[in-house]
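Excluded from the complex is one protein chain; the other protein chains are retained at their positions.
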Amino acid sequence: MTSALPIIAVWLGALALNAWLARYDTRATRLAVALIFGATILVLWELAVRIYAVPPVILPAPSRIGASFAANTAILWTDFVQTILKGALTGWLIGAAAAVLTAIAIDRSPFLQRGLLPIGNFVAALPIVGIAPILVMWFGFDWQSKAAVVVVMVFFPILVNTVAGLAAADPMQRDLMATWAAPYRASLWKLRLPAAMPFLFNGLKITTTLALIGAIVAEFFGSPTKGMGFRISTAVGRLDLPLVWAEILVAALAGSLFYGIVALIEKKVTFWHPSQRRQRG
Amino acid sequence: MTEAAADDGANPTLRGGLPVLTVLLAIVAVWYGAAIWMNAPWVRDQAARAETVLTAGDLMRQTLTLERPVLPAPHQVAAGLWEGVAGQKITSKRSLVWHGWITLSATLAGFAIGTLAGIALAVGIVHNRAMDQSVMPWAVASQTVPILAIAPMVIVVMASAGITGLLPKAIIAAWLSFFPVLVGMVKGLRTPDAMQLDLMHSWNASRAQVFWRLRMPSSLPFLFASLKVAIAAALVGTIVGELPAGATAGLGARLLSGSYYGQTVQIWSALFAAAILAAVLVMLIGALERLTLRRMGLA
Amino acid sequence: MHESVITARDVSLIFPTADGPVHALKDVSLTIDRGDFVSFIGPSGCGKTTFLRAIAALETPTGGTLSVNGMTPDAARRARAYGYVFQAPGLYPWRTIAGNIGLPLEIMGFSRADRAQRIQRVLDLVDLTGFGGKYPWQLSGGMQQRASIARALAFDADILLMDEPFGALDEIVRDRLNEALLKLWKKTGKTIGFVTHSIPEAVYLSTKIVVMSPRPGRITRIIDSPLPRDRPLEIRDTPEFIALAQQVREGLREGHGHD
Amino acid sequence: MHESVITARDVSLIFPTADGPVHALKDVSLTIDRGDFVSFIGPSGCGKTTFLRAIAALETPTGGTLSVNGMTPDAARRARAYGYVFQAPGLYPWRTIAGNIGLPLEIMGFSRADRAQRIQRVLDLVDLTGFGGKYPWQLSGGMQQRASIARALAFDADILLMDEPFGALDEIVRDRLNEALLKLWKKTGKTIGFVTHSIPEAVYLSTKIVVMSPRPGRITRIIDSPLPRDRPLEIRDTPEFIALAQQVREGLREGHGHD
Partner (left out) sequence: QELTLQLKWVTQAQFAGYYVAKDKGFYEEEGLDVTILPGGPDIAPTQVLAGGGADVIVEWMPAALAAREKGLPLVNIAQPFKASGMMLTCLKESGISDPKTDFKGKTLGVWFSGNEYPFLSWMSQLGLSTEGGPDGVTVLKQGFNVDPLLQKQAACISTMTYNEYGQVLDAGIAPDDLVTFKYEDQGVATLEDGLYVLESTLEDSAKVTDLVKFVRASMKGWKYAEENPEEAAQIVLDNDETGAQTLDHQVRMVTEIGKLTAGSNGVLDEADYQRTVDTLMAGGSDPVISAAPEGAFTHMITDRAFD
């Protein structure tokens, strides 16, 4: 029991520090709060691994992961380019574009709405572990098949959100368009899409992380000898857990960056939405 | 849109299954075409190896009846599904119903845990500045951890702690499904406009009251959109969790064992079973959504 | 020039609601000629908004016939016959005030230069010079309402439908805008449908005053104004004006009596 | 009974916006006594809404001091001193009219029976008997506005702040509600802050009329009314009334001149 004391002490200390910092709402303190939160987790992890002598082949300590990260930067960079830049990003862009176009088609035609949406639900629910082998069979071993998996994975969440968003314009705003006899394209560009943006970005944000998962996991089903998924599965086989976690660290950093960029664009694009304006009370 | 909705109500065929049927037919047609096209190289190769000459009819017939096609034809998948669902006692290990049930129970458990966690975190984020600033980046980071990589570790660690069966799978499912709920709810809970919040403020409503009477109701459209994504994610999580669980039971195990042996028809049947399951779940949430919104006068 | 622009014959409109149908309009018949300035006045809930919406093809009557410029309201809508000011401002939050005013102009294909010049003109007209770059939520309620009036005036629709456009404005601005509207109307010969709650406003502006009454919504009086088209503000102190106002007030009383 | 309830001393409020700060209030000083009925009148954008919001602790002044019941506005808010009617109805679309009116009552912990009875009473008061079960979007604009007034009246706050509550109503309903409001005020001795654009309304209702002017928003005149507290509608034809109205009109003109 007493062995848990340092863990509890660190935890409470960090909690208090953050609560105090959060009262000063500046850019610097916001960053600090997030970093302290993360640092706390890492310290707790390190302490737990050391105090309870967890075998490194089960869970390596952050210090070991850091060392492995530093020692393998070249490999990590190659894998990052292969999996994230080529696989995830390409797939996400294609998937998002396809989903938005489909959402517009669905929104335009009630026929398609009734016909495509249920089937869209269905396609989206195809589990990635089932599609990945098939897509690897169809699109080959390289990043193209990973991008295809990502396309399938991100499509549905973006579709659902965009369809909801296109329905979000309020009646008076639509009536206005009607009184101007705005052609479909105009009301799409100038009303429906802007009003859909908060929802669309909801979908885009959720899928940033799905894209990474998809690209990495698809590599488990066949890949060239590089890529994060490849490295993770082979490193597990060699029990090189620090390398596995270093790859996971890269994935987490890349994912947070990706998400952050999308969130930033969201802020710029949907500045007018109440959730983006300063909150009162 | 109002016009479209009006047309729609006026035309009874649109309310029925006609659109779904049409789109479905189109898909099946494309699918058959693709099956012939994708399986043809193999059939031609085989013919060349056997040094026989193929007529167009032979080619077509053979591409649609291969035992391990690149892309199975719709009727092959349908037969596989029928065989898996109706051709077995539902307690049989070859029954898709049995495997489906195992997957479903873990999915629902994971979905419940994930949704609760997502909502709880979102509530925390909206109400607590320290959480607002610290949780989100790490929630994002948590989702970028490739689950397929850590799922075996989760299973192994939990198994060594004596936890096996449904719970480890449910936890992986929850891991994947809490995130869409979190993102959607944070947005949804922040949706009320300034005037609505000001009113609450002028009544000195407590945070709980603002939450239950304003934030929660106005977040529902976002919540339901997220729940649909989350339940699909939970299913994926469960299936992923079923792989390293020793690939013994559940649709995930079915999928994978189909993969080992290149049993495309079995893979596709399991895939469809999973997708049907998910589609049904998503539709249930959709129905719940309509019901709730109608009761709230919003639909 | 007695060409009729809007003809309503026995128009009825019923909203089905959860607790029974609401008779928003019942047997409404009315002819509006080209160049008429018609005010609609009546207690809240009597169907003024609904009737204006039906003219603009935003609602479909459940009975009777309604024609605009000899076409269906919808055909007229497609021909861009309407400028509409809604009861609430309905500005798009993602566009600045100038952007909001410019929106219908963009849609109707006005050139960039023409747009800029029109935006400037209507901003001046509604006293919002210098606010073009602000976002709707940065303006006061009255300013938003004026922006929405400016938006409807920016393109030159033949028929202007205005639903309580000046409700949120103070007397002085209101007077100024009333004058401006009259000037515009005389210059352009537009046909105007105008909902108001102010009897003096209705009398001052209109060539025809339609008094309505609720449950079911219907027309109780149609009063043709004998006032000349040229109306200085001082006309409001003439006996004709006061008599007319009295007539409208009586019409309103009657309607209320029916409750 | 000259106990001061609201005291503003040199209150300033500046909104920072992308294109420079907006001076919404500048050096506003005012004392409101218990039981006063104070009207705010002035051109659109002069800071009426902003001042009311500052009193209700919905905005924080950037300069000067403001106290309510001897406390800060925020403390008064916590003590549930305010009933507030916003310029737009602001009804919650997922609640019926009765549900909307009952909402603050629920929040303040009134019993179910008490709630039902109060809802009934205020619905009657604003002439919406029978509409309790409808949703906001099933009502006309004026009906929505009345519902929002009913909501603010349902719980008995000491201080009632009303931002153009009667803007969307016709004269007759408006007269009726004006009378009802006066009766309520006399009976309960509430302190009322009231924004309006109608000079007669301001004069008819108030014990004190505050005339404001924009850019920067400030008080140009404070007129104490010599009219008695008992005011039949006919008081509007008395010379005192007309003189007072003229005074207000002049104040307004001055303000507009500054543009």
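To keep things simple, chains are lettered A, B, C and D as they appear, and every chain counts its residues starting from 1.
Keep in mind that, in the parts below, a contact is a pair of C-beta atoms (placed from the backbone, for glycine too) under 8 Å apart; a residue touches a chain by one contact, two chains touch by 3 or more.
What you see is a predicted model; the values in this text were computed from it and never measured.
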Displayed chains contacted by the hidden chain, counting the whole assembly: A, B
Among A:111, A:180, A:230 or A:258, residue touching the chain not depicted: A:230
Residue among B:153, B:194 or B:276 touching the omitted chain: B:153
Where the missing chain touches chain A, by residue: 55-58, 133, 136-137, 140-141, 219-225, 230, 233-234, 236-240
Absent chain, residues of chain B that touch it: 42, 46, 49, 67-68, 70, 92-95, 148, 151-153, 156-157, 159-160, 243-244, 246-249, 253-254, 256-263, 266
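Simple rule for what comes next: only the chains that are shown with their structure count from here on.
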Euclidean distance of C-alpha centroids - chain A vs chain D, Å: 48
Interchain centroid distance [CA atoms averaged], chain C/chain D, Å: 28
In chain B, residues with contacts to at least two other chains: 2, 194, 198, 200-201
For chain D, residues that touch 2 or more chains besides their own: 58, 88
Complex interface listing, chain A residues touching chain C: 170, 172-173, 175-183, 186, 190-191, 194, 197, 270-273, 277
Contacting residues of chain A [partner chain B, same complex]: 18-19, 21-23, 25, 29-30, 33-34, 36-38, 41, 58-59, 107, 110-116, 118-119, 121-131, 133-134, 137-138, 156-157, 160-161, 164, 168, 171, 174, 178, 198-199, 202, 205-206, 208-210, 212-213, 216-217, 220-221, 228-229, 232-233, 236, 244, 247-248, 251-256, 259-260, 274-275, 277, 279-281
Chain D - residues contacting chain B, complex: 53, 56-58, 77-80, 82-84, 86, 88, 90, 92-96, 103-104, 106-108, 135, 155
